[in-house]
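Here it is, the structure, as structure tokens.
Complex shown without one protein chain; remaining protein chains in place.
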């Protein structure tokens, strides 16, 4: 009689301990698994994702937005776009959600040690970058220069405002903020991310660029990076894809032979070029 | 190759340079099957074939080709679909070139299989009023009349009601004799409880493939289908006769007074469920209430698309 394998479809129930309204469309949820033992034992790597359940509505995929170095809670940032995210946005502290995590692969943070890192985040794309950024800041000595370019449509649409201020102050990283549409109070750059990136002109020498954002932003950012001399191995991104099972079985999220929920969502540009062009 | 097929090819060849694509048929994986042919080149045209085995309603592709110059080979029943699509502005008349051909009946391959007692079919040949079926056990001769699609028995016109070009080498021939018992006849003869049990059993083997829906030329919801929608959440995804019958009922209601009974829904069903019967029953009601049939007149408005203060056959204020 073979023993039953763990049930990969069964979520852990968790309690929302805090909700932060980042922008009009983005809320951050801080959750703690109800099972203390499992919360203590919960292990993950920066870049991995989870399926959040609102029972009765369904599941959707979000990056674990807090780094593994800070485990008081698990954080997920959610942009309101549809049925599930809409329902999530109506939840408050004390409400119950299901968590199926960690799923997928992680950023190649080991091989990035000793290198300079350039983060380029657009809008909600900042969510996965935040995880890796905080992880690296918590292991600062392992990494070289850290540059962050964070862009949003307008100042209102910038998430993590409370942390961005801190990042701007830090001497051990270089932070540049930009918006498409400025306001009189806006003290930072105004311009599209790829253009500001060209202004910053990071050197590709011993550097890795990590980027995430809307598909069109990634496309032009990658172009700019290539212009600046970054090769395919030096560009890392994380993909968004409709997922269901999260474990590479249900057949929904594949790009050719690669299942984004299992072999991704983190890919280098070199890996993406091996796959059929089907984003 | 028959004269009418040659003539059809000639007509299409002449018009092809001015068209983006012409919809016709060609043989499928065996002489007993057919598949729609999208003619864009002379090479494609060489593959054109026409006969009682070529049964798909090509008009189903027209709405998705709106905006392009499309030719279409059209029989009588197909032309009703085209007219209904025109009535509803789902297609534009000036974008369509209709190659009309008269029809002598479309063969229902399921009925052929039934007629030979389920023996494995090897080939099917059609002659005048007969069908010669060769199976593993031998050759059977079956009257054509016994193995036509249900819709053929209530055919309003073998010749298309509208056309731009007409194949003259062929005239339609009218069906003689009584139509065999249809699914609707059988259902009519049942008590309501038996009827419900019949649908429960039929829906049990339904696999929710939506072939019936996707084959329907008049389905407009398409990707926003209520059967797969969570908002409104009228159906759930479970595999029960209840959910599946609900979908059928909704689809029948959506096509009431619009359905031209082309029969594609029933033909497309891999499980042999007589889904056309529901639509026929509703159309019968529409005919009774509004004296209307879909796809007969380009100018008329389907009765459920409009509202009259006083309907002729609906006596709301009459207690009788």
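Letters A and B name the chains as they come in the text, with residue numbers starting at 1 for each one.
The rule is short, and it goes like this: a contact is a pair of C-beta atoms (placed from the backbone, for glycine too) under 8 Å apart; a residue touches a chain by one contact, two chains touch by 3 or more.
Basically, contacts and distances are computed from a predicted model.
*Asks:* Not counting the visible chains, the remaining one has a UniProt entry; which protein name from "Putative ABC transport system ATP-binding protein", "Hydrogenase", "Probable glycine dehydrogenase (decarboxylating) subunit 1" or "NADH-quinone oxidoreductase subunit J" does it give?
*Replies:* The record for the missing subunit names the protein "Hydrogenase".
*Asks:* Return the single residue from A:13, A:192 or A:228 that touches the missing chain.
*Replies:* Of the listed residues, the one touching the omitted chain is A:13.
*Asks:* For the chain not shown, which residue from A:22, A:45, A:157 or A:240 touches it across the whole complex?
*Replies:* Considering the complete complex, A:240 is the one touching the chain left out.
*Asks:* Out of B:5, B:56, B:79 or B:102, which touches the unshown chain?
*Replies:* B:56
*Asks:* For the chain left out of this view, which of A:24, A:114, A:184 or A:215 touches it?
*Replies:* A:215
*Asks:* Identify the residues of chain A touching the omitted chain, counting contacts across the whole complex.
*Replies:* 2, 4-11, 13, 53, 55-60, 81-82, 84-85, 94-96, 98, 215, 240-242, 244-245, 247-252, 254-257, 262, 276-279
*Asks:* Please identify, in ascending order, the residues of chain B that touch the omitted chain?
*Replies:* Counting over the whole complex, chain B touches the hidden chain at residues 28-30, 33-38, 56, 60-61, 110, 113-114, 118, 120, 201-202, 204-205, 207-211, 213-215, 223, 228, 230, 236-240, 264, 267-268, 270-273.
In this text, only the chains that are shown with their structure count from here on.
*Asks:* Measuring from the mean C-alpha position of chain A to the mean C-alpha position of chain B, what distance in angstrom results?
*Replies:* That pair's centroid distance is 51 Å.
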